[in-house]
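Here the structure comes first, spelled out in structure tokens, and everything after it is commentary.
One protein chain is absent from this view; the other protein chains keep their places.
Labels run A, B and C following the written order; every chain starts at residue 1.
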Amino acid sequence: MTTTSEPPLQLTAGVQLVRPSSSLGVLARPKGDTGWKSWLFTVDHKRIGIMYGAAALVFLVIGGIEALLIRLQLAVPGGNVLSEDAYNQVFTMHGVTMVFLVIMPMAAAFANYLLPLQIGARDVAFPRLNAFSLWAFLAGGIFLNTSWFLGGAPDGGWFGYAPNSGLVYSPSNGMDFYALGLQIAGIASLVSAINLITTVLNMRAPGMTLFRMPVLTWMLLVVQFLLLFAIPVITVALFLLTFDRLFGANFFNVAAGADPLLWQHLFWIFGHPEVYILILPAFGIMSEVIPVFSRKPIFGYPFMVFSGIAIGFMGWGVWAHHMFTSGMGPVSVAAFSLSTMFIAVPTGVKILNWLATMWGGRLRMTTAMMYSVGAVAMFTIGGLSGVTHAIAPADTQQTDTYYIVAHFHYVIFGGSLMGMLSGIYFWWPKMFGHKLDEKLGKIGFWVLLIGFNLTFGPMHILGLQGMSRRIHSYAADSGFNLWNMFATVGSFVVALGVMLFFWNIGVSRRRARGAPPVGPDPWDARGLEWMTASPTPAHNFDRDITVTRPDEFWHRKWRIGPDGEVKRIARAADVAHDGSATDVHLPSPSYWPVVVALGLPLVAYGLIYNLWITGLGALLILGGLYGWVFEPPDDPEAHDHHDDHDADGSDDSGNGASGGGASSNGDGAPADGDGARELAGVGAGLAASTAKATGAQP
Amino acid sequence: MTAEQPSARFGRPLWRRLGLVGIALAAALALSACADEHPLDTLTEAGPDAQEINDLFFPVLGVAIIVFFLVQGAIVYLVFKYRARRREAAAAARAEEHSGDGDDLYGDDEYPAQVHGNLRLELAWTIIPTILLAVISVFTLISLVELNEVSAAEDDLRVTVVGQQWWWEFQYHLDGDTSTPPDIVTANELVMPVRQQVPLEITSRDVIHSFWIPRLNGKRDAVPGRTHPWVIEANEVGRYMGQCTEFCGLSHAYMRMYAVVLSPEEWEEWVQGQIVDAAPLEPGDPGFEGQEVFLANCANCHVVNGVTDVNLDGRLDGMIDYAGANSITSALVAGAAPNLTHFASRTTFAGSIFDVYEGRAEWIPYLEVAERGDLNRGHLAAWIRNAPERKANDADGARGMTAFPGLTEGEIDSLVEYLTTLR
Amino acid sequence: MSQTPPAPPAEEAAPTLEGPDGPLSAHAHDAVHEHPSDRQYVKIALILGVLTALEVFTYFESVHNLGDAALYVILIVLMVLKFVYVVAWFMHLKFDSVLFKRIFTAGVVLALGVYLIMLTAFRIWGV
Partner (left out) sequence: MSEVANPPPAVTAPAGAGHASAAHPPTNTGMSHNKVAMWLFLGSECLLFGALISVYMFAKSRLPAGEIGPLDVFDIPFTSVSSFVLLMSSLTMVLALSAITRGEERGFRVWIVATALLGGTFIAGQVYEFTVFYNLGLGYTTNIFGSAFYTLTGFHGAHVTIGIVMLMSALVANLRGRLGPRNAETVELIGLYWHFVDIVWILIFTIIYLFPQ
């Protein structure tokens, strides 16, 4: 049941319109909507989304440069671009960066920006917590990368198998940075998952039932559930590793009777859901882009949704396919081999439904569409090689070879990254008010696609010819020379493609200056996010939108006649909001999310170097939380809004005068314990996770 | 293994035919399936286990390739068939207007029939792959069972394989009893008889490694604290390359190995040569000086059976003791260095990345050392002088062989001389 | 495919999670107001106390000759009972929205499933 009778667009439950005294008295609340401070302290889901995306792109360049170093080293046999040690750090950080600092935040960017818009909400459920997620993620990412300058980056591979990741075998601080950095990023993801699920469950526009939600929203919801349940598993694994390394625990100490497979199980119980965390957002994006540019609704909406849910579920029962050769026993191998294979079914449904969406459509091959179609094609290749890994006996030949490297680059680069590039081209006008250049975009697409296949296609062959992963060099007579050279050349073509993308951003920005804005709906799209001005105004929508069917916005523009003919009934500009509302009350910026997030890396540095720094970080976290809890989500002085809502008006004056006691809230305004309530709600989770980082060592 | 009668297996002929698609493509892709050029090639099997795996892999690859062509073909078809024609003029006009209606790019206001789905179609492409995969899973299970069969008798040869940073140790139990000290201990080259299934027990002394001779069988991880059964068998006499495939630190890439497959007679001869201890050299014997230098510098890590005066049982104990009870007095984490008793009978050293003899012959008669050409003095001397420079390791000597800056060139020469006596 | 008539607006056909007993149905939440009385809480606490006493009782000799298997069964049953009582009554799950029940059950079931499989793969049950 949706509460259509009641306005659903509240900012946060328990939001407090007025507070008699300002937060701590010491610090004035951050104000204004321009300048760097307006970004640093923002709680606007759109700005947060954009910053997630920007950070992801920066990390893409870092991870990409690492990839290029790998390829340079492997271009010819016996390469000496990197030392053995450096190579191990570079490929480890390449994997970690690409997975945790590129694809995940890129997905978070889309989730933050689009999810509230697609369900017709004003913001996420906990705006400040959202800001905290961003900064915690960034803190974790930067923390990880500082390891380069502090005695060496992690060198145990992105899945950090124990005991090689233990102190004896990896004595530099690198793996400590790995364990703690991922822990911090994990806190960010967990908090964000809670936030976004609550948003979807609670804040949909009137009439926006779950089965009217866009497929992207659905996929993002599934992803948040996967994060919710998967993050704690790696949290535990990383704690065990940290405790082993820093405090001499025995979890992976074979001499004490430990079994290294424990790490593998824990890592992959997280790790396999993780790969669906990486792909489902892209699936969602493709499910938005393809219908728009095919001019048809998504084919088989319920199947699309349920297959996404099914993938999410089945993703929990296949983890040990990464361990077919680990010696876990034939029964486990058989069971996981079978469960893995059948994941191809719901995935195949998605692929074929996309094709069916295109079938009989009028395909407008824009850049966004090309990336989406490209992603379908490339992902299929990766998925099919995935099925050949699932055949456990065959995987004993394939595992840890470049055949696997080919598989996961096809699914991650070819699926996730291309899908997200599609999303960037598609929603760029919504985010920035101008399109990216189509011509450059298409050239970039072809360069990228060709380079991508040139790089990773040959890796299938290399792998089947027996080239192992994670080797910093190969012998000249192993027969790997030719295809490695191809791959290296290809990787530079990819780099060119990526550079064209960045170039496009620059060119398009410059061209857009002074040019008329793009209008709310440049693609004749379907989702609610297009029903407001571009770029999206801070308050998202001017009015409430009542949803009566899927693709509500499209149906307001077009009508399907009795003969199935589609007729325009309105122009987008007439239907969409122009963003001119001035009386919208928004949550105010806040310092505290940044402060708390800043404490996290300090705690982590301290654990590595000096416990005093940990203390400092803990103080920062505690102080930040305190400030946070006692700061109202909303600052009455922040902006001068014109309320036309009676209750609000009276709240403003009535409560402002009274001295802040609970009893003073006689007019129904919230009591002052609201902050405490947010603490209890999610602050508890946050506090618990931070405390795990600080207080849980015996 | 039931490799003797492959065609008798359930459904195999048809299954194999499907595999032809896979084979064709794999072969085409690989350009050359010549095993000499690709010593680690997984597609040119040389043993029944690898054969079993490829019998399963090729048909699945065939299915995958068919699906690949269907999907890619469909994409290309759809894109060309249903592509909207750009209407440049109209587009320009719209762009001028900036109506924000989303058609300024294509100037196309037309919509095709709005199809929301088709239950029957969707069920079809849910059920068909399911059936396909169910069939594949049956064959997968069959293969799994077959691959886990051990045909060797209880008292046949059994080899304990021990991985460590960054070399392999092979402990031979000729009577099949792995609970007793092994009869032969060698490094990096797994010598084995042809057409005989050799059961292995794979383990590790430090981190996780993975034992893999691609042309003979898939891989199996060497996990410390665990012993994993595995089998290996070769159809033909030859030399098959292997590589550690689980990331194990600095010199992971340099952790290779060979399976050396001998005819039954040669195998017998090899065994006879290996089970004897080395004889301590007397003053005046060639290599005697080297032996002295060896005992002074090398014997706290390396064993030469019969020469180094350390308790043999402690050294060669097939049971790996992690509690530090190794009789090795060095700081080696793994607690073991290659056994050098018959060093000169091997063809490669240090994780099989260097040749003991000059010139890597296509196939060296394994037992006739005399025919192998000249000793690779340069490599050996360089190794003894400064091993970390030749093969990255932990510089403090805890993992891998330390450098010996203190040795004079003369001493190094004498050591090389001594090593050649260890046949 | 193209001959398929335009499908009915999906919202009619689409299943809904928000129907009378969908996970998002809020109808159960009216029950929240019927908080159990303090007396009921005390009663539950008494039951919990007794169950704990029973648990501790198994520790002392008398039950030992039942054998480990029986002991495991008894202890697990008692544990689950306590778990359910606290969750249902003290955490109000019995009275609260089904949504919460499903979220929490999802967590519990997932944890049970995944970790039991993991421990089974390690064969720690001695079988």
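In this section, contacts are C-beta pairs under 8 Å (C-beta built on N, C-alpha and C of every residue); 3 or more make two chains touch, one makes a residue touch a chain.
It should be emphasised that the depicted structure is a prediction, and the values quoted were computed from it without experimental measurement.
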In the full complex, displayed partners of the excluded chain: A, C
Full-complex contact with the absent chain, from A:194, A:392, A:566 or A:608: A:194
Among A:125, A:290 or A:594, the residue in touch with the chain that has been omitted: A:125
Among A:43, A:74, A:131 or A:231, the residue in touch with the chain that has been omitted: A:231
Touch residues of chain C, complete complex, unshown partner: 24, 26, 29, 32-33, 35, 37-38, 41-42, 44-45, 48-49, 52, 55-56, 58-59, 68, 71-72, 75-76, 78-79, 82-83, 86-87, 89-92, 97, 99-100, 103-104, 106-108, 110-112, 114-115, 118-119, 122, 124
Residues of chain A in contact with the chain not shown: 1-3, 6-17, 122, 125-126, 190, 193-195, 197-198, 201-204, 228-233, 235-237, 239-240, 243-244, 247-251, 253, 256-259, 262, 266, 541-544, 581, 583-585, 629, 641, 643-645, 647-648, 651, 660-663, 665-674, 676-682, 684-685, 687-688, 691-692, 695-698
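Assume only the chains that are shown with their structure count from here on.
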Whole-Å gap separating chain A and chain B, where each centre is the average of the chain's CA atoms: 37
Between chain C and chain A, distance of the C-alpha-averaged centres to the nearest whole Å: 31
Mean-CA-position distance for chain C and chain B (Å): 48
For chain C, residues contacting two or more additional chains: 1-2, 6, 10
Shared interface positions of chain A, touching two or more other chains: 259, 261, 297, 301-302, 356, 359-360, 560, 564
Residues on chain A engaged by chain B in the complex (per definition of touch): 83-85, 88, 156-157, 161, 163-164, 168-170, 254-255, 257-261, 294-297, 299-303, 325-327, 330, 333-334, 337-338, 341-342, 344-346, 348-349, 351-353, 355-356, 358-366, 373, 376-377, 380-381, 384-385, 387-388, 391-401, 438, 460-461, 464-475, 477-479, 482, 516-525, 534, 558, 560, 564-566, 568, 571-573, 576
Complex interface listing, chain B residues touching chain A: 26, 29-31, 37-43, 50, 52-53, 56-57, 60-61, 64, 67-68, 71-72, 74-75, 78-79, 82-84, 98-106, 108-118, 121-122, 125-126, 129-130, 133, 136-137, 140-141, 143-144, 147-148, 165, 202, 206-208, 210, 214, 217-221, 223-226, 228, 241, 243-253, 322-324, 333, 353, 360, 392, 398-399
Complex contacts: residues of chain C adjacent to chain A: 1-2, 5-6, 9-11, 13-18, 24-27, 99, 106-107, 110, 113-114, 117-118, 121-123
